[in-house]
Structures are given as C-alpha cells and as structure tokens.
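Structure provided below as structure tokens; questions to follow.
Yeah, one chain of the complex is gone here, protein chain that is, but the others are all in their spots.
Right, subunit A next:
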Amino acid sequence: MIEQKTNSSRPAVDEDSSDPRTPAEVREATTPPPVNTYKPAPRTMVRAVIKHIVMVAAALVMIYPLLWMVVSSLRPTDVIFREPGLFLTTFEWSNYEQGWNALSHPFSHFLLNSAIVVLGCILGNLISCSLAAYAFARLDFRFKKIMFGLMLMTIMLPIHVIIVPQYIMFSQIGWVNTFLPIIIPKLLATDAFFIFLMVQFIRGIPKDMDEAARIDGAGHARIFFQIILPLMVPALATTAIFTFIWTWSDFFTSLIYLTDPEMYTVPVALRAFIDATGESNWGALFAMSIVTLLPVFLAFLIGQKFLVKGIATTGIK
C-alpha cells in the first residue's frame, strides 16, 4: 500500500498500472505546475543584454590595470614600456628574484615584520573593541552618553592632529623603530570604527539570553565571554579582516615610526625600493608590488562576505 502510494506520487508513470487513470492524467495530476512561466519580453531581454555589456566593460576597465600589472611583473622592463596587451611570451621570473633581494634585507623580512604588526593589531582590536562595544551596547553606567559621543567623534578625527604629540611622546619613551606605536593604540581601542560596528551587531542580539543568564546569577564577564562573544563571531571576523587589510596597507604610521630598514613593514619597504632603483627597474618594482598586494587580495577573497556585510550594517540600519 505504501509502496503504491510512493509510486503514484512519482512524476514518471509506471507501465504496471493498478491505477485506473491514463498516463497523461497521472502526469497532469502529479507533476507540479511549472513554477516559472515567466518569459522576459524581447525589450527587457535587450535591456538586460545592454546592461551586461555595460557592466562587463566597466568591470574590465576597473580590473585591467591590475591584470596588466600582474602580467607585466613577468616581463622585462623594456617590454613593459611598449606592451599594453596581456599576452605573455616568456616568463621573466628574475624580476621577482631581483626585487626580493634589492634591499638590505630580503623581502621576506619585511613580510614578516608586516605580519607581526598586523597580527598584533588584529588581536588588539578584537580584544579592546569588543570589551568597549559590550559596555556601550548592553551596560548602563554613568557618562555613557558622553563617552559614546566622544567615541563617535574619534571615528571622524583626522589622525594628523594627534600624530605630532604622539610621535614626541613615543620617541621620548624610546618606542620609535619598534612596532609598539602601531600596536599599542589598537590595544587601547583607538580604532573606534570597529567599536561602532560591534555595538551595532550586539544591539541586534536578542537580550533574552543575557537576561536569563543574569537571573541564573551570571556576572557580566561570564555573559560577555560565554554568550555575547560566541554570538558576535561574524562581527569579529569583519573586524579582523578590515584590520588586516588596513594595517597591511597603512603607510603613514610606518613611515613616521619605522625608519630603520630592520623594522620596515611592507609599504615602507616598497617605498625604499622605489628610492633605491629610481624607477629604472619597473619589472622588479611591479613584482614586489604584486607580492605586497597578494595577501590583501587573498584576505578580500576569503572575507568578502564579512566585508560587504560589515560595511553595509555600519552604513545603514
């Protein structure tokens, strides 16, 4: 009985038929009506095609310089000056070798420096900003409104107004040519943008759970670590990826605090490379540029979802 039932509910019709209906009738009765009968009218089709052509053209214009740079990093410098195409006849890997060893340290040294700085900044931002965000989003305390307002204002404050005294301060305690002037401020939640992002996120988490935990006698530390933090992983991921991309590319702070080639991060190393070769060796310069862009590109590929979500929720909502 059951067997039969499943049989008849199948769209394909069996020959062996205890069913009195004709195959056509069965088909009609069992096949779901076509979901999508919508066929675009010719005009809409034309419009869609035009739209795609415009988009592809725009995308190509946007991305072509990047592709060309990748290809050119495998070309001898004289070819770079006369070949706008993307076709490669030979692979000039020596560009990468030359670039890698052009400065007093191999490029891996600068990559490592940048990795240390980036890691420190990510940890700093994750810890300090999530603590601050929890307080702003969930707790009720004195001066909250003023502090929140100040926090929002620091998002918009130009860094230049603090960089001079900050430099004087850090140089007096002997922090120039260390990574501390870059990392310590992050540990002190100075990247207010991320606090804001996390506040937004925590506000979206239903309060029921922390209230239940509170009734059960959990303190704020426990609620924060065991309830809020696990739930705000997407916001933490967004913060980590943005911090990675921005710190990796940050030139200004490194330029000011890291003057010893031993301590160079990737952006200042690349700049030193331009100074050293005087742009005579575009092939190698492009090669190292690609090397510095690659981690950002990978972070973008992996974290794109979080980036789009993060930027959208801080922007609107």
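Operating definition for what follows: contacts are C-beta pairs under 8 Å (C-beta built on N, C-alpha and C of every residue); 3 or more make two chains touch, one makes a residue touch a chain; residues count from 1.
Everything that follows uses one rule, which is that contacts and distances are computed from a predicted model.
A.B. asks: The complex has one chain missing from view, so what does its UniProt entry call it, picking from "tRNA 2-thiouridine synthesizing protein D", "Cytochrome o ubiquinol oxidase operon protein cyoD", "ABC transporter permease" or "Twin-arginine translocation pathway signal"?
C.D. replies: Answer from the record: the omitted chain is "ABC transporter permease".
A.B. asks: For the chain left out of this view, which of A:74, A:111 or A:195 touches it?
C.D. replies: Hidden-chain contact among the options goes to A:195.
A.B. asks: Of the residues A:179, A:201 or A:282, which one touches the chain left out of the display?
C.D. replies: That would be A:282, which touches the missing chain.
A.B. asks: Based on the whole complex, identify which of A:59, A:233 or A:302 touches the chain you can't see.
C.D. replies: A:59
A.B. asks: Per the definition of touch given earlier, which of A:177, A:226 or A:249 contacts the omitted chain?
C.D. replies: Looking across A:177, A:226 or A:249, the contact with the absent chain belongs to A:249.
A.B. asks: Would you write out the residues of subunit A that touch the absent chain, in ascending order?
C.D. replies: So the residues of subunit A touching the missing chain come out as 48, 51-52, 54-55, 58-59, 62-63, 65-66, 68-69, 80-84, 127-128, 131-132, 134-136, 138-142, 144-145, 147-152, 154-169, 185, 187-190, 195-196, 200, 219-220, 224, 245-246, 248-252, 255-256, 267, 270-271, 274-275, 279, 282, 285-286, 288-290, 292-293, 296-297, 300, 304, 307-308, 311-317.
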